[in-house]
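For reference, the structure discussed in these notes is given below.
With one protein chain withheld, the remaining protein chains of the complex are depicted in position.
Each chain gets a letter, A and B, in the order it is written, and its residues are counted from 1.
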Amino acid sequence: MLTLSGLSKTYKTGDTALADVTLTVPEGQILGLIGPSGAGKSTLIRCINRLVEPTAGEVTLGKVNLVGLGKSELRRQRRRIGMIFQEYALVERLTVMENVLSGRLGYVPFWRSFLRKYPGADVQRAYQLLDRVGLIDHADKRADALSGGQRQRVGIARALAQDPELLLVDEPTASLDPKTSRQIMRLLTEICAERGLPAIVNIHDVPLAQQFMQRIVGLRAGRVVFDGSPDELTEATLTTIYGEEDWNEMRRGDEEQAKAEADARERMEALAQ
Amino acid sequence: MTTQAYPTTWRRPPQIIKNHHWRLALQVGILVYLVLAVSTVDVNWARVYEGLERGQRFIMGFLQPDFTSRWKDISQGLVESLTMTLTSTVVGVLISIPVGIGAARNLTPRWIYYFCRAIIATSRALQEIIIAIFFVAMFGFGPFAGFITLSFATIGFIAKLLADDIEEIDAAQAESIRSTGASWWQVVNYAVQPQVMPRLIGLSLYRLDINFRESAVIGIVGAGGIGATLNTAIDRYEYDSAGAILLIVIAIVMVAEYSSSYLRKFLQ
Partner (left out) sequence: MTEISHYSQVWSHRSPRGRLMLWVGWLALVALFVWCWKLMTADTIWFFVADAPKQAADIGSRMIPPRWSYLPELMQPLWDTINIATLGTIGGVIMAVPVAFMAARNTTPSATILRPLALFIIVASRSINSLIWALLLVTIIGPGLLAGIVAIALRSIGFVGKLLYEAIEETDVTQIEAIEATGASSAQVLNYGIVPQIMPAFWGITVFRWDINIRESTILGLVGAGGIGLKLQASLNTLAWSQVTVILLLILATVVLSEWVSARIRHAIL
């Protein structure tokens, strides 16, 4: 269980990214974080594993408060939190297998990671995860030889290799096309369900969030302005989250995309006949 | 699904040379070369040990440089180096412009092209110091030989880059000017000049920087400048004066690098 209480972040420039955020994520829950860009979504999830240092408040995972931990203790706690990134953030010039195994870095001593001599169990787990995300045949390829969707699958496998108790997911589909986006979201939710893994997912795309998330939190200017189930997300609440213009803008963009998708589907069906 | 079915070991596949035998051959080859190369280095350790004391004195000289006792020689050398740098850059760039245009395939007839490319190739292939040896033999000792050397080296540098730039300019722009019925001179003036001018200025400033560094070296073979002063100081084992000269050279290079990057930003 993850508890955030009174979490705040003010950057050196004086911009307040987060103001007094309090949230509880129970075991097995997939929480979607929505809000306009600049609302503090990225800052929020980076404050949890302290890639960004929070200015005030507490982050409690299980029984441990992550804020205020020393350097080596923080490293040990980071192992418990898997993270998936918007631009995949794979190390492009390493092989797929090395990228997955890098999820074990917090567990193995330096010499093992340097010589790529990971314990047998770690290698087996890595193969199993690659099989789960459907990339077992690509283990020896370099990461930059993969497509966007494949890279994100490697990113998921890397996060899972940590044996995490929590997944932080930052805009997982922002660089993917609509079809691949849905595949990735489906894989993510399935895996979380299999393991009873809680997850916080930053997501820009409201329909996608409504389709896959169990709970939605709306962030606006660093504050929680909505917290509820996807069905409760009405036109009015979306307007409070995004503001009048932004929301209409987004909906229009979404309509266009839906039209394009429908058009493509029709054409495919026509071809199939 | 159990984990038992998956392999427990993984080896990073080789990235560049995939063939096992070739890789082994290459590794052995490198090892053999290194052993051979190191064995040719015949070190007289007694001499090195003796030299340690001098090395220490040099480091002390670097930390406590003596600017005053040889200041007359140092200032003379500096004036020669700085004047040589400026005049050779200006003259070199002025000559580079016709040579560079001549060496651009898209602007000139074949025979001029080959002639200009030959000038550039000679200038680039020979190092400043070797050119300086010849010019000192021809013009006698002193900064004039250095000036000629650096001018010649500048031609190879600037004309080559200028010619490559002109060859890469947007052909459509040159075409559109030509189609208005412009003469060759007008094409150069309207289509080529505006496109390569900013880069020419940037390159000239960069070359000014290089010419100063080189002017500190060619004095060793008698072409004047601060290099000659440095050579004398080291020959006399006056490491504190040598340290002072080196510090001045480093300072001037730093200032030149900083101000030329500032100027380049300002002019573009």
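To be clear about the criterion, a contact is a pair of C-beta atoms (placed from the backbone, for glycine too) under 8 Å apart; a residue touches a chain by one contact, two chains touch by 3 or more.
Small disclaimer: the values here were computed from a predicted structure and weren't measured.
Here the missing chain is touched by one residue of B:107, B:120, B:162 or B:242, and it is B:242. For chain B, the residues in touch with the chain missing from this view are 16, 33, 37-38, 40-44, 47-48, 50-51, 54-55, 58, 79-80, 82-84, 86-87, 90, 125-127, 129-130, 133-134, 137-140, 142-144, 147, 213-214, 216-217, 220-221, 227, 230-231, 234-235, 237, 242, 246, 249-250, 253-254. The chain not displayed touches chain A at residues 49, 51, 75-79, 81, 83, 85-87, 89-94, 98, 102-107, 110, 113-114, 155, 158, 162, 168.
As a working rule, only the chains that are shown with their structure count from here on.
Against chain B, the residues of chain A that register as touching in their complex are 95, 97-98, 101, 116, 118, 120-121, 123-128, 131, 139-140, 142. Of all residues in chain B, only 1, 3-4, 6-13, 15 touch chain A in the complex they form.
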